[in-house]
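Missing here is one protein chain; the remaining ones are kept as they sit in the complex.
By written order: A, B and C. Residues from 1 in each chain.
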Amino acid sequence: MATTATPQPKINRIGLTVLDYRGGKTTLCAGCGHNAISERIIDAFYEMGIAPERVVKMSGIGCSSKSPAYFMGRSHSFNSVHGRMPSVTTGAVLANSKIVALGVSGDGDTASIGIGQFVHLMRRNLPMIYIIEDNGVYGLTKGQFSATADLGSKLKTGVINDLPPIDTCALAIMLGATFVGRSFSGDKKQLHTMLKAALSHRGTVMLDVISPCTTFNDHEGSTKSYKFVIDHEEPLHDLNFVPHFNEIDVEYDAGTSINVTMHDGSQLRLRKLERDYDPTNKTEAIKRIMESHEAGDVLTGVFYLNTTAPNFLDMIDMTDRPLATLPESVTRPSRQVLEECMEELR
Amino acid sequence: MATTATPQPKINRIGLTVLDYRGGKTTLCAGCGHNAISERIIDAFYEMGIAPERVVKMSGIGCSSKSPAYFMGRSHSFNSVHGRMPSVTTGAVLANSKIVALGVSGDGDTASIGIGQFVHLMRRNLPMIYIIEDNGVYGLTKGQFSATADLGSKLKTGVINDLPPIDTCALAIMLGATFVGRSFSGDKKQLHTMLKAALSHRGTVMLDVISPCTTFNDHEGSTKSYKFVIDHEEPLHDLNFVPHFNEIDVEYDAGTSINVTMHDGSQLRLRKLERDYDPTNKTEAIKRIMESHEAGDVLTGVFYLNTTAPNFLDMIDMTDRPLATLPESVTRPSRQVLEECMEELR
Amino acid sequence: MATTEFAVHGTEHDAVREPVVNDFSIQVATVNGSGSQSANTVLLRTIFKMGVPVSGKNMFPSNIAGLPTWYTIRASKKGYIARKKEIDFLVAMNPETAREDVMSLASGAVALYDEPLKLNELRSDLTFYPVPYDKITAAVCPESKLRKLVRNMVYVGVVARLLNLDMAEVEKALRKQFAKKVKAAELNWNAAKAGYDYATASLTKADPFTVERMDKTAGMIIIDGNAAAAMGSMFAGVTVVTWYPITPSSSLVETLIDYMKAYRVGPDGKATFAIVQAEDELAAIGMVLGAGWAGARSMTATAGPGISLMAEFAGLGYYVEIPGVIWDIQRVGPSTGLPTRTSQGDIAFVARLSHGDTCHPMLIPCSVSECFSMANDAFDLAEQLQTPVFVMSDLDLGMNNWMSEPFQYPEKPQNRGKVLTAEDLDRLGGFARYKDVDGDGVGYRTLPGTDHSGAAWFARGSGHNEKSQYSERPDDYANNMDRLTRKFENARTLVPQPEIVRNDSNEVGIIAYGTSHHAVVETLDQLQSEYGVRVDYLRLRAYPFNREVHDFIATHQRVYIVDQNRDAQMHELVKLDIAVEDIAKLRSIRHYNGLPIDARTITDNIISQEGK
Partner (left out) sequence: MATTEFAVHGTEHDAVREPVVNDFSIQVATVNGSGSQSANTVLLRTIFKMGVPVSGKNMFPSNIAGLPTWYTIRASKKGYIARKKEIDFLVAMNPETAREDVMSLASGAVALYDEPLKLNELRSDLTFYPVPYDKITAAVCPESKLRKLVRNMVYVGVVARLLNLDMAEVEKALRKQFAKKVKAAELNWNAAKAGYDYATASLTKADPFTVERMDKTAGMIIIDGNAAAAMGSMFAGVTVVTWYPITPSSSLVETLIDYMKAYRVGPDGKATFAIVQAEDELAAIGMVLGAGWAGARSMTATAGPGISLMAEFAGLGYYVEIPGVIWDIQRVGPSTGLPTRTSQGDIAFVARLSHGDTCHPMLIPCSVSECFSMANDAFDLAEQLQTPVFVMSDLDLGMNNWMSEPFQYPEKPQNRGKVLTAEDLDRLGGFARYKDVDGDGVGYRTLPGTDHSGAAWFARGSGHNEKSQYSERPDDYANNMDRLTRKFENARTLVPQPEIVRNDSNEVGIIAYGTSHHAVVETLDQLQSEYGVRVDYLRLRAYPFNREVHDFIATHQRVYIVDQNRDAQMHELVKLDIAVEDIAKLRSIRHYNGLPIDARTITDNIISQEGK
């Protein structure tokens, strides 16, 4: 605590400053989209007043997966193996359902080696936030195509991708995730809003964030370059978020906006831009995404939101207390139980 | 060749009898849907006059994956490891692009452990036929739910499935497979027709065939039982197939039918039943499948067909000759080439 | 029949036919899916309840129904419960294998057969008993659909009569078997009685085998190893269980689910555990590590193929130092090997599972009661050492029924290892995750969610310093690796210590582990009674080995190591670990055909190597 007369730093609702949400110095390349995403994460967690001690940062392998070292140093973090962050996170959330799990993955980590665990995580609707820092290439292994690379996208070496991309958002919606959106590391406001809303959701939040790799995929001919995304971004709607602990502000017009009440009482408002869009309709969401591919747009926004589906913890009907710290008196049945079991076997 | 006067057995266009397409005696349970599928495979290959020597039967692990031992004994076969048949098949097809690859998998083999390889196989549109013998459970390990089990489906033990099913057809279409359909082991004509059409396609054919497990998933409460499927099957259209080597017959009405010309010149005819359906429209196909889930129907038929997309062999621009048997003169560059390479490095 | 390695030669039975009491083996040859498992269990329980030591082993195929299956029951007044190589009493229910089943019997054995098959014409040196199953079954079971199942209970009745089993015990066993299915129980009991009556009326006892009441099983239980492991895991306080079905491990978790639902749901109706069927074994172990990292007692169970898929994560667990328990119910070779046959084939692979320099502790139960107790040991050890611990069971132990003394309630409180709470951190003012504060190679950890601003540490592989900060420094790396070596050295004294079964000569010793134990104790007697050779015996219960193992070898001239695998895997691990001057003492005995090892094989092998 500062005792001198210097001006008090700004604090959030749990009394922390934004500095308390910082991490180590980044070792990613200058200009890497992943760094911008780290900044947005810091801001969102700070503004929502999430205690960093309650957060676990989970990742696989890649430049993106290294980034958790560069934000929220007061949170536990697990840099696991390539493509398998979902399972590690599932275990951690089961062990302690009170923690806020934030997974950070790359497009290679998720859509190439990791697509199997991704699919099954989405099906389970495990409460967590899953961010793909999507640059269409393997950054850490120096620029090979990943499975989200668009058809016709070109590598620096001139090689052209001829395999169709996996749209992780369409997939996540189809499979069972309950909060699915796409954003862009360069779209500060949208990403920031989506992250805050994500923190109010209890279920799998899957955010595919286009995050250009300045070193290997930011050139002419790439569809994941800053220039391309800026030129082709098409936001579905304008997003506003009112956290549950703020007074509800006024400017809300039911004619032009949809208001979604999140699990914790926060409000996510989607102001329509071009045409009507109902973010609770799975089939339409997938259709709209597929259309955007055909149009060559980078559609962003919250594609799908379902605040009523049960999440995995609901399904397995588990105690509220963290399993990890249940006392022996709860986890070890009595002698009588053993005797009962023995008798059954005699 | 029979020299006695006994009546000649029927032969196909390459002079083989249906017996030449038989395999070992099945060791699957009586009534298992998989056995019926084996029969349809035998008939289709026989009728299309595919030489069994040109065929490779590929599988993973499971009751379904054992079934290749029970048909076409004159074909090479590879019973590999659980969930990884796609990669083994990819290797085999690359090594010998002249072979006809038939993969047989289970719903566990495909949608649980194998979903990663499934996804990437579909993306590649590798020329092969991929059949899922789909019973919603792991047969060989005695009846646990697989990832295609429907919401609310009940195990014999009373356990209810609360995870959403993976619709392998919707997935395959979204990812890039070019011939996708669903059928039922009990729907003799439809399955037979689809298999013959599949043999005329050059690209990934993905057929999800509901194939009840009489031992572990054929009871009241299961959505993959014979009774349930018979009661809920909703064919998209009536299928007819005219092989390229047959004279084109007449009864074809452009008003009620769609005619698709396959890669080898065969014709697949889809006669509409209820409403119009365009099997070349990806987005509509997925929408229609998702709707059927909501309606609780078992939609069957050819959902999607694309005869123009390049397959994987087209993409990599490989020689027509089987790589496996290219002579050393082709695969080992000359001494001059080595000298050139050396000079470059001096 | 196809489950004995070769036709065995008649020995004892050639002699005068004195009564052979409580010392014989029955083999029921049938096809799987035919419901004979219930009948066989009734036979097993009946003998057990008559106070006679008994064991049962199922040799079943890798399919669901219709392929040859053999079930052997051994009664042994001396308490031998290993597989007996010789079959004394065959119940030939499978027409497909009947010929070979009969042909491979030793002279003097008994064969019960389906009358129309006329197996009696095959040989003249056996005692044959025909049974007209169709006729008997039809009489007691009007519903023809059920006859296939009921048929089996007929042979139970016949065998009961021929072997002098107490029909009251048969009835009890049968009613226990069918529990709440009263109607089925009734039908089956009638069938058993009909078999019994048929035998009474139409068969003349012409063989020496018979059962007499003893009192050697009083208070004992019958259970399979997987169920015992499940129960042990529950009493160990497991909270997170992940799995992917695979024979022969599935029943471990399936039984665990039942137990947990029965005994680990709180008063509020909420589960104090989570059990997840994962999408595959990579996910299963990933979840175990995630949960172990977050502080739960987490486990999974699998078999060889799953172990292979877990390799990368196993290494990560070793380097990040995360507790977790992995049961490997070992079976033969790849998925398309003999997945329903037993083996101890994963020992060497698991010992250093993962690329790079890794090593893992293994616990090796030999009995159902050790399955129970080691479930607890494994969690204590994993949390104490902060590392994945493997429990190496096998199909024979896991899936077969074994009699046992009742299990002991765990007396020691759970050892949750070195975990710092927020209060500890306040007191200490900080911590370094990988610092060897206590000199035992084990650092202190904090759990995610610990409410302290200094609690967090960054979990990653070996690229870190003592404070778990990113480091590529050669010295940080080497120091950390050396600490891990120290930790593993330390594990030697923490793992369950070997059982020294006998140690009173200085000449010949046997070292065995797991299910081989039961054959070895019988071998000890065979060697003594048949050859007058007295041999010592140490049973390994864990890896790494401790000093008692070294001493045992050091104090003997020749030591036979028994492996149920081709490559003498434990023999190799021992060889790598002991003093050089002792290596020459080692001999290897290997058994690897998918069947549980038997005493005769070991005895013969030792005698031949001993040059006797």
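Please note the rule applied: a residue touches a chain if its C-beta (ideal position, glycine included) is under 8 Å from a C-beta of that chain, and two chains touch if they have at least 3 such contacts.
This is a predicted model, so every value here is computed, not measured.
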- Note on the structure: Missing-chain contact among C:108, C:286, C:345 or C:361 belongs to C:345
- Task: Consider the whole complex, including the chain that is not shown, and state which of C:316, C:442, C:549 or C:589 touches that chain.
- Result: C:316
- Message: For the chain left out of this view, which of B:29, B:42, B:63 or B:92 touches it?
- Response: B:92
- Note on the structure: Interface residues of chain C toward the undisplayed chain are 2-6, 61-62, 303-305, 307-309, 311-312, 315-316, 319, 332-341, 343, 345-346, 348-349, 352-359, 460-463, 472-475, 477-478, 481-482, 485, 565-567, 569, 572, 575-576, 580-581, 583-584, 592-595
- For chain B, which residues touch the unseen chain? 20, 24, 51-54, 56, 58, 69, 73-81, 84, 86-96, 98-99, 116-117, 119-120, 316-320, 322-326, 328, 330-333, 335, 337-338, 341-342, 345-346
- Touching the hidden chain in the full complex, which residues of chain A are there? Just list them. 27-30, 61, 63, 66, 79-83, 112-113, 115, 138-142, 144-145, 147, 215
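By definition in this document, only the chains that are shown with their structure count from here on.
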- State the chain with the largest centre-to-centre distance from chain C, centres being mean CA positions. A
- Task: Could you tell me which chain's Cα centre is nearest to the average position of every protein Cα atom shown?
- Result: C
- Query: What is the distance, in whole Å, between the centres of chain A and chain B, each centre taken as the mean of its C-alpha atoms?
  - Reply: 36
- Note on the structure: Distance between the CA centroids of chain B and chain C (whole Å) is 40
- Intercentroid distance (Cα basis), chain C paired with chain A, Å: 44
- Item | Touching two or more other chains - residues of chain B | 112-113, 115, 147
- Query: Going by the touch rule set out above, which residues of chain C reach two or more other chains?
  - Reply: 279-280
